[in-house]
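Let me give you the structure first, and then I'll get to my questions.
Excluded from the complex is one protein chain; the other protein chains are retained at their positions.
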Amino acid sequence: MWTMPPTDSVLHVLSFIAVAAQSMTAALAAGRRKMDWAGVCMLGAITALGGGTIRDVLLGHYPLLWVAHPIYLAIAGVAALVTILLARLVHRLNVAFLVLDAIGLVVFTMAGCDVAWQVDASLPIVIVSGMITGCAGGVLRDILCNEVPLLFRSELYASVSVVTGLFYATAFGLEPNPQLWTLLTFALGLSLRLLAIRYKWEMPKFVFNGEER
Amino acid sequence: MWTMPPTDSVLHVLSFIAVAAQSMTAALAAGRRKMDWAGVCMLGAITALGGGTIRDVLLGHYPLLWVAHPIYLAIAGVAALVTILLARLVHRLNVAFLVLDAIGLVVFTMAGCDVAWQVDASLPIVIVSGMITGCAGGVLRDILCNEVPLLFRSELYASVSVVTGLFYATAFGLEPNPQLWTLLTFALGLSLRLLAIRYKWEMPKFVFNGEER
Partner (left out) sequence: MWTMPPTDSVLHVLSFIAVAAQSMTAALAAGRRKMDWAGVCMLGAITALGGGTIRDVLLGHYPLLWVAHPIYLAIAGVAALVTILLARLVHRLNVAFLVLDAIGLVVFTMAGCDVAWQVDASLPIVIVSGMITGCAGGVLRDILCNEVPLLFRSELYASVSVVTGLFYATAFGLEPNPQLWTLLTFALGLSLRLLAIRYKWEMPKFVFNGEER
């Protein structure tokens, strides 16, 4: 069949960064809706950990990461609170944030593939699992902020996740050694996402004006 | 106690049609919100498979259908893409769609009852399981399109599902042979739904103008 590289300990460290970055972007969204401090923390934690949670619930993969390791909840909560304190500074670091968020997308996607691979899922489900892990947290954030999810409307976000997952799961038949494989996937995913932001790559949109049923 | 007819292989074929039909109606809704192609596919798949997914998660019934058989994901995704290509045509086929959607409601309801029955749920839960399977996908679609779910506001949709499930689970004490039973349920549910659309049957509405707490 097909194999995947083992989870790297570097991935582990990157996952803390990813959780913090996604919680901070969610906190900024919370601030735009004038949520209170508790709401900011909750939205941050739900966004940062929601993708992995939905994946685990769909795959029946228990216990959930943050139930087994509540430190993830703490990281997300603290990152959200820090965002409140440093909002002006955080905002000026917009570019740094986009990079951190992109790292989050790629790292979460790889982690999601790993989990599906551990439960012996088929290749399509491994890729879907990566995509859910990378993208579903942002969808929850937008639902809770009462907006049509950005994921469905703009930018190459889900697509980057799918390409990343596809490469991670198959290495396109190259079969390099595991460390190189992980590194290549990370570089590919991050480059794709940053290029997509820089050059405003977008999928074509489907615009339909028929009346409601 | 009470028994239910075995799942028919006809039901199996009808379930493919139902998945495609629900994905296509979701794709039209996505087009009204100017989603991109990836978003259209995702909304289609979530709508078509979301009801069964929620049911399985609530009943702890793993693995999920589309995890075990990713072909369902492919059907939903392809149906959504076809809708993009044929939007004008699809729109003109409005009546055909309403019929397909009604078939979906009835087939999903029966499939949902089957699953609950397999896990030895009690009669009320069998009916609720059918209703969730038939209706929850549309609720997810409306949440993701940022609207109050149509299900809660209009038409006999959930009610048709409940009556269909009740008949399917009990045959109202008639106990015909299984094939006839399945057929009768299908005919009953489909007729009810189409009559409800044709004559605009609606539940009474609860209108309350008290101020917010």
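Note that the chains take the letters A and B in the order they are written out, and that residue 1 is the start of every chain.
Following the convention adopted for this analysis, contacts are C-beta pairs under 8 Å (C-beta built on N, C-alpha and C of every residue); 3 or more make two chains touch, one makes a residue touch a chain.
Worth saying up front: this structure is predicted, and the values here are computed from it rather than measured.
Asker: Which listed residue (B:I75, B:L100 or B:V128) would be found touching the missing chain in the intact complex?
Answerer: Of these options, the touching residue for the absent chain is B:V128.
Asker: Please give every residue of chain B in contact with the chain that is not shown.
Answerer: Within chain B, the residues touching the omitted chain are 57-60, 121-122, 124-125, 128, 139, 143, 146-149, 151-154, 158-159, 202-210, 212-213.
Asker: So that we can see where the missing chain sits, which residues of chain A does it touch?
Answerer: Chain A touches the missing chain through residues 25, 27-28, 30-40, 42-43, 53, 57, 60, 62-64, 67, 70, 73-74, 84, 87, 91, 94, 97-98, 143-146.
Assume only the chains that are shown with their structure count from here on.
Asker: Between chain A and chain B, two copies of one chain sequence, what rotation angle (nearest 5 degrees) aligns their Cα atoms?
Answerer: An angle of 120 degrees brings one copy onto the other.
Asker: Measuring centre to centre with CA averages, how many angstrom lie between chain A and chain B?
Answerer: 30
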